[in-house]
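One protein chain omitted, others in place.
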Amino acid sequence: MKKILKYVVIDILRNKIVLAYTIFLLILSFSIFNLEDSSSKGILSLLNIVLIVVPMVSVLFASIYVYNSAEFLELLLSQPLRRKTIWLSVFSGLLISMVISFVAGVGIPVLLYEFSVTGFTLIISGILLTIIFIALAMLVAVKVRDKARGIGAVILLWLYFSILFDGLVLFLLFQFEDYPLEKPMVAITALNPIDLSRIMVLLKMDISAMMGYTGAVFRNFFGNATGMCISLLVLLLWIILPIWISVRMFNRKDV
Amino acid sequence: MIIANNINKKFGKLKALDNVSVTCNKGECVALIGPNGSGKTTFIKSILGMVVCDNGFITFNGKNILHDWKYRSAIGYMPQIGRYPDNMTIGQLIDMMKDIRGKSGGEIDEELIGSFGLDLMLHKRMRTLSGGTRQKVSASLAFLFNPEVLILDEPTAGLDPVSAEILKDKIVKEKAKGKLVLITSHILSELDDLVTQVIYMQDGKLLFQKSIELLRADTGQLKLSKAIAAFMLKSK
Partner (left out) sequence: MKAGFIIAAIFLSYTSFALQIRVGRQESCTTITAAIAKANNGDTVLVEPGIYFEKNLVVNKSIVLKGLNYPVIDAEKKFENISVRANNVVIDGFKLQHTGVSSIVDFAAIKLYNCSRVTVINNIIEDAFFGIYSQYSNTCLIKHNTLHAIAATEQQSGNGIHCWKSDSMQIIANSITGHRDGIYFEFVTNSVIWRNQSSGNLRYGLHFMFSNDDAYISNIFENNGAGVAVMFSKGVKMFSNYFKENWGDAAYGILLKEINDSYIRGNHFERNTSAIYAEGANRILMQRNIFRNNGWAFKIQASCTDVVLEENNFIGNTFDVATNGSLVLNRFNNNYWDKYEGYDLNRDKTGDVPYRPVSMYSMITERNPPAIILFHSLIVSLMDRSEKIIPSLTPENLKDEHPLMKPLPL
């Protein structure tokens, strides 16, 4: 495992896209903190980046990387290696490089400018989102053989989680306006990792607004230790489930 | 050594392998022959576990390969089209393979690297290589770990005559050491002096597996190509 992981990481780093991504995030974070009047506003702008750019780059880069590594995977598959080992090595390699790149690009500026619970929550959510979307990308890459279709699927997936899902939720909210929707809403957010991370940060950032009645329901759930643990668990599930399914599929995949 | 028993594989509606049963033993040089799309490569990949059969089973040294992966340390594989990570140099690729197979690889056999002259271009990236050079790299890697079984998919395709000759000599040499060699090739003439067994496949079906002597006796032809042609005429 370690050996393949080493080569995957070296390969990704040689790729330079990850480096460019890191620098992009760094410049963005620093300029946001320097341009905004207050660091809390900076955190808000960064939240948008974490919720939009990070999943997109993660899912796109990971899927493209896996498709482009078809040769490498083929080479490894003919060698005395366990398939699971190969697949998890690729996953871990992507995970390590992308997480390092996120922590360097967003984590460090946040810790420098806004060392607070909000900042910390933002970093944790960003890391989890990175991993979740790598896992989803790998699931798509193993399921869809064709690269173009795969990348298309991955973009749709991203679009779904960042916009369509919320649009649907908004639609539901207004369709069932007359019903108490607070509690079902808590369950529905579990179906979208981006929403879940957003709410975790929101509860820290807009605590005053979240203290309204509706907010209080959310806060009662997400705000205490149990709710926080459940949220984190759900996010972890969003990593484990796709990667577990993809391992099973990869075990049966023909090269 | 390798026994395939009634293996089937479908790609969608296409039957790539249809009830194929084959036995290959140590010290033999088996030629896998058949027209394009007859399932040769699929068959080879099933042996390597790269293609998972729908049903039937393959054993390697008496063990089912389905959930095994260690047996591949006894195989050297040269793919039909060698595809390698673009960014790697030949040197890095060889080092990586040594690294990955380090423990299970046995002694290292770098003879082909030398005789193909690859040691002079270790710094070249895979993406810059010609098809022929890639084939040389593939061949070198297949022989590198001195495996008991060599599986060579169209080994001489794309090689210049000199290199093809070097490779053929190497195959003969390894066969002499008592290794099992499995070769697919279109160019039947070059197999003449190597082959001990012939497997003929068509449309995913195994038509026959015969020793070369038997084939020659049956068809009355000395040359393999002629013998096959004669067989095909006869079967029509």
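All chains are identified by letter, namely A and B, in their written order; residue positions are counted from 1 within each chain.
As a convention for this text, a residue touches a chain if its C-beta (ideal position, glycine included) is under 8 Å from a C-beta of that chain, and two chains touch if they have at least 3 such contacts.
Just so it is clear, the model here is predicted, and its values are computed rather than measured.
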item: Which displayed chains the hidden chain touches across the whole complex; value: A
item: Among A:124, A:144, A:181 or A:237, the residue in touch with the chain that has been omitted; value: A:181
item: Sole contact to the chain not displayed, among A:17, A:70, A:100 or A:207; value: A:207
item: Absent-chain interface as seen on subunit A, which is shown; value: 37-38, 40-41, 44, 47-48, 51-52, 162-163, 166-167, 169-170, 173-174, 177, 181-182, 185, 189, 194-195, 198-199, 201-202, 206-216, 218
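In this text, only the chains that are shown with their structure count from here on.
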item: Subunit B - residues contacting subunit A, complex; value: 9, 11, 45, 48-52, 69-73, 75, 77, 79, 83-88, 96-97, 99-102, 104
item: Complex interface listing, subunit A residues touching subunit B; value: 3-4, 7, 11, 14-15, 69-72, 74-83, 251-255
